[in-house]
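A single protein chain has been omitted; all remaining protein chains appear in their positions.
Lettered A, B and C in written order, each chain numbered from 1.
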Amino acid sequence: MERSRKMKAKTEQLFRKYGIFFIFIGMVVLMSILSPAFLKVGNLLNVVRQISVIGLIACGVTMVIITTGIDLSSGSVLALSAVVAASFAQRADWASKMYPNIDVPLIVPILAGILVGVLCGAIVGIIIAKTKIPPFIATLGMMIVARGAALIYSDGRPISSLKSSYNFIGQGKVLGIPFPIIVLVVMAAITHVLLTNTKFGKYVYAIGGNENAAVVSGINVDKYKVLIYTYAGMLSGMAGIVLSSRISSGQPGLGVAYELDAIASAVIGGTSLNGGIGKITGTIIGALIIGVLNNGLDLLNVSAYWQQIVKGVIIVAAVILDERKNRGKK
Amino acid sequence: MERSRKMKAKTEQLFRKYGIFFIFIGMVVLMSILSPAFLKVGNLLNVVRQISVIGLIACGVTMVIITTGIDLSSGSVLALSAVVAASFAQRADWASKMYPNIDVPLIVPILAGILVGVLCGAIVGIIIAKTKIPPFIATLGMMIVARGAALIYSDGRPISSLKSSYNFIGQGKVLGIPFPIIVLVVMAAITHVLLTNTKFGKYVYAIGGNENAAVVSGINVDKYKVLIYTYAGMLSGMAGIVLSSRISSGQPGLGVAYELDAIASAVIGGTSLNGGIGKITGTIIGALIIGVLNNGLDLLNVSAYWQQIVKGVIIVAAVILDERKNRGKK
Amino acid sequence: MTNDYILEMENITKEFPGVLALDDVQLKVRRGTVHALMGENGAGKSTLMKTVIGIHQPTKGTIKWKGKEVVIENTNHALSLGISMIHQELSPIPYMTVAENIYLGREPVNKFGLVDHKKMEKDTEELLKRLDIEIDPKAKMAELSIANTQMVEIAKSISYNSDLIIMDEPTSAITEKEVDNLFKIINKLRSEGVAIIYISHKMDEIFKISDEITVFRDGKYIATELAENLNHDKLVQLMVGRELKQVFHKEEAEIGDVILEVKNLTRKGYFEDVSFNVRRGEILGVAGLMGSGRTEVMECIFGVTPKDSGEIFINNEKVDIKTPEDAIKHKMALLTEDRKLTGLYLMLSVEDNMIIANIDEYKKGIFLDKKKINEACEEGIEKLSVKTPSKEQIIGNLSGGNQQKVLIARWLLTQPDILILDEPTRGIDVGAKAEIHKLMSKLAQQGKAVIMISSELPEVLGMSDRIMVMHEGRKTGELMRGDATQETIMHLATGKKQ
Partner (left out) sequence: GCAGKKEEQAEEGKGKKIKVGVSIASFDDTFLMYMKDGMEEYAKKLGGEVEATYVDAKDDAIKQLAQVENFVAQGVDAIIVVPVNTEATGPMTQACQEANIPLVYVNRLPDNLPEDVVFVGSNSIDAGIFQMEYLAEKMGGKGNVVILMGKLDNEAAIKRTEGVKKVIEEKYPNIKVTKEQTGEWSRAKGMAVMENWLASGDKIDAVASNNDDMALGAINAIEAQGKLGEILVAGVDATPDALAEIDKGRLDATVFQDAEGQGSGAMEAAVKKVKGEKVQNRVWIPFQLVTPENYKEFMK
């Protein structure tokens, strides 16, 4: 009796662990049956490139959610970092350049964009750690403020005519692989290792699993919260750079509602909104599911209105099918 | 010593209980000093009328959050109910009427709008109760689907030329008081009584406080979850009617991101995202704070971009100042 | 005994908003001794310990550590001084492994700065082996039973190699076997010169293990005595401030007809083929080791979990109980084993906690009748002498004993005929325990049937008319009050047939 229960538990566990992966595979198979174009290498690279921005954000968001937090500011921080980075990457010969007399090497816009993300994240983290207000409110505040700052900085206009070296980040390829994919893979791998193999990662799970226990074990919870939100901010900053270089233009309206897609990716991928549970691999699969949906529905020529209905239904269905019910009550 | 300690504790408790109310009063005083136009009766009615829609949604959202849920679908459900209601309230003499041959009494569009809300809420509630998927995902799905349905129903176009009897709901006045305010006050009062003075309300808090315990206490948790989301859906439906009649037009793009304002109202008003805690009075004050901010910043001529910065900062500051820290980790 | 104090706390006062938890207390602990800290629920024991471990700062007072005055800033500081603690509230991180939990905050790293999982697991394995605890280091905490969770906490506190280990109710969730093991560990530590502060509500443990005893009452220091100079009654008197003689208030009740009959109840994987009955006026004790399936049987009867097969009769009528709602309709009540998990609504008021199970009684039309609710609550508070400033008090602010009383009041308000009490006195002080026992007797006298699960054999022996014993999901026997002894029960509980 004991034994058969354990066996059953094991297969259940397997599906529980990789359920969403199987569902993803199922979607891919279905798509490739419905549309012959789907499985072409070019199109598959498309899908991954299209989720690279959401994926970057979602890595940070996953970490935040594991600590029982939430980050609504990602999309706005992305926009702020995009306009700041773009402003330092304009072509020297462009007439309406923002800083007409400054021509700086590529590293400057990149660092500037990342720095913006880091700063926004750190501010949010400090507020959450020190004042104990709900992350929902703190990041909602940053969501509004960062969008305002992006508009002020750019005066509401796109910052365009960017250098081709900058555009390479979003549009270039290395060995045939689009550069944004490389950025995503590298950052996802780093985040994965960070979460699974470092003290920092252990503390992320510990804080989310039981904050009291973390305190009692001598972990400086406040410090780590600041670090976690800072890291998430940094990833939003990088996403801003990738997105602006992808469209050759830094715009203050970029990334609206991206935070929702990022949170959805994490939750679809099994991260619990109650904290303590979550994996980067799951999140990336979650993002891929959303990406395959967007791509596939376009390939299938589903009408714009109906796309929404299909997309909503499939997201819900995927999570229902996935065995890991109850991965968070929210 | 014993005595003074108790006194201190009492005042502390008072502030803890009504802190956000004092902060609200402080904002009102500040505004009326900064702008003489603020305290005019007309303007104050403006503020309240302007929050009536968010307020309606927020009443339902508060209930949902108390049960540790979340509702992202409110804004979209509002839009769907607005277009459906409007389609039955078009003037008989209007050429591009949606149902050219049907002319129905006022009660039909009202019931239709409410019914749409009730149905959407019930579907979400049943999915959450039966499949145990996180409310975040279920309501995110409904958010996408209901928006798509609104677009399909209206073919993306506004449904206009509504009867003046219908428009009265959003634009009329009774004894000098705008009708939307009356709707809000009545529904808030009903929800308040429901939460504080009925079995249903006690169960809402119990489910949010400890779902496991609620089951053991003999509460049919699934049934009540369905009821709670249905009620929230109904309020979104009503909000759709008020909104469409206020602008004499049912539009599929109405209410985008209103759910965020509604959730923010509830959280600012002291509802805990961890469940079990929350009051309608607090939520209404939360909504008023957002309303006063929107109104006041326009009155003060703060530039649009800077408004966002000020608004974000003040929302965060209000919650920080409010003593009830930690009303929910999220 | 030496006068070599490792910890000296003097004039400690601790205020919380509206509560004076500690009022000018003292505690002095010698090296190489076990110092018991005793007091009723809410006496301030845990609060004092939290000032030692750096979670709270005392409002007033001094702490000397190894003769030197110190201010213990936070837990990290305390750990580095050589103080560790087993917390009363078990706080595992559910989705992390045993090894990760034990080494949280001091994970071994390899030369790349990455966590060395292998070493961590090996160290854990060695530690657990040394302490004679059989748990897989790679198991997730969420998969462990409460007992094993507690054993992990014990192992963790010891793994710091501290000079002082605080144990705040370390045995609240473990059985005799593990307690014996713990005591072996404590004896060894003591012989190595480690000091231990031991807090427990189980009197026999105190006299078995402690060298010195300090007693608190209502946040005030009462006395410190050598254990050998005290006996049970004297200690209880110090704690409660009055005499409290008899331990078990078992009173005779008239035993009537069978009210509940369970036949061949099975829930695969949890328990199998369990049959028993209970009569009006009877207290049926249910004994067994941890994980023997007692809780599961009762939860299944109450409709919390589904059964696979078997029948349930109430008053000789077959009933179909699918949910607790049904069970309550059949006049049953279940006081669950884990107060926090399945009993309390921590952030709600005493009143709301009390009325939730029979709210229909207080309806007037669609609204609730405040007056009826008031009356019911006041009755509940009075009947069970719940210590609370008011019925509006948030129940999370009450002491554990008082929380338990509120839960009992909740079920009494439903006017049940059959009461199932799962570990009703876990973590509860002697005074409150006696009151709960008295109440059980009274309920039996009123003709109600009481089923009591308890892991404390003296309690089972003292209170039951009849005792059912379980082992690994099966009933292994039944003993009448007269026939039962510790030995006969243990015999059955370890799986030997009657």
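Basically, a contact is a pair of C-beta atoms (placed from the backbone, for glycine too) under 8 Å apart; a residue touches a chain by one contact, two chains touch by 3 or more.
These numbers come from a predicted model, not from an experiment.
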Chains on display which the left-out chain touches in the complete complex: A, B
Listed residues B:171, B:196, B:220 or B:281, member touching the removed chain: B:171
Absent-chain contact - pick from A:64, A:116, A:151 or A:169: A:151
Residue of B:59, B:169 or B:243 touching the missing chain in the full complex: B:243
Touch with the omitted chain, as defined above, among A:145, A:183, A:227 or A:243: A:243
Residue ranges of subunit B at the interface with the undisplayed chain: 35, 37, 40, 42-43, 46, 49-50, 53, 151, 154, 156-158, 160, 170-171, 243, 246-249, 251-254, 256, 294-295, 298-299, 301, 303-305, 307
Residues from subunit A at the interface with the omitted partner, ascending: 35-37, 40, 42-43, 46, 49-50, 53, 96, 151, 155-158, 160-161, 171, 243, 246-249, 251-254, 256, 294-295, 298-299, 301, 303-305, 307
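FYI, only the chains that are shown with their structure count from here on.
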Interfacial residue positions of subunit C with respect to subunit A in the complex: 53, 55, 74-76, 79, 85, 87, 89, 91-96, 100-101, 104-107, 109, 113-115, 117, 268-269, 272
Touching residues (chain side subunit C, partner subunit B) in the complex: 15, 17-18, 20, 302, 304, 323-325, 327-328, 334, 336, 341-348, 352, 355-357, 359-360, 363, 366-368, 410
Subunit C partner contacts - residues on subunit A that touch it in the complex: 1, 5, 193, 197-199, 201-203, 205-206, 209-210, 212-220, 276-277
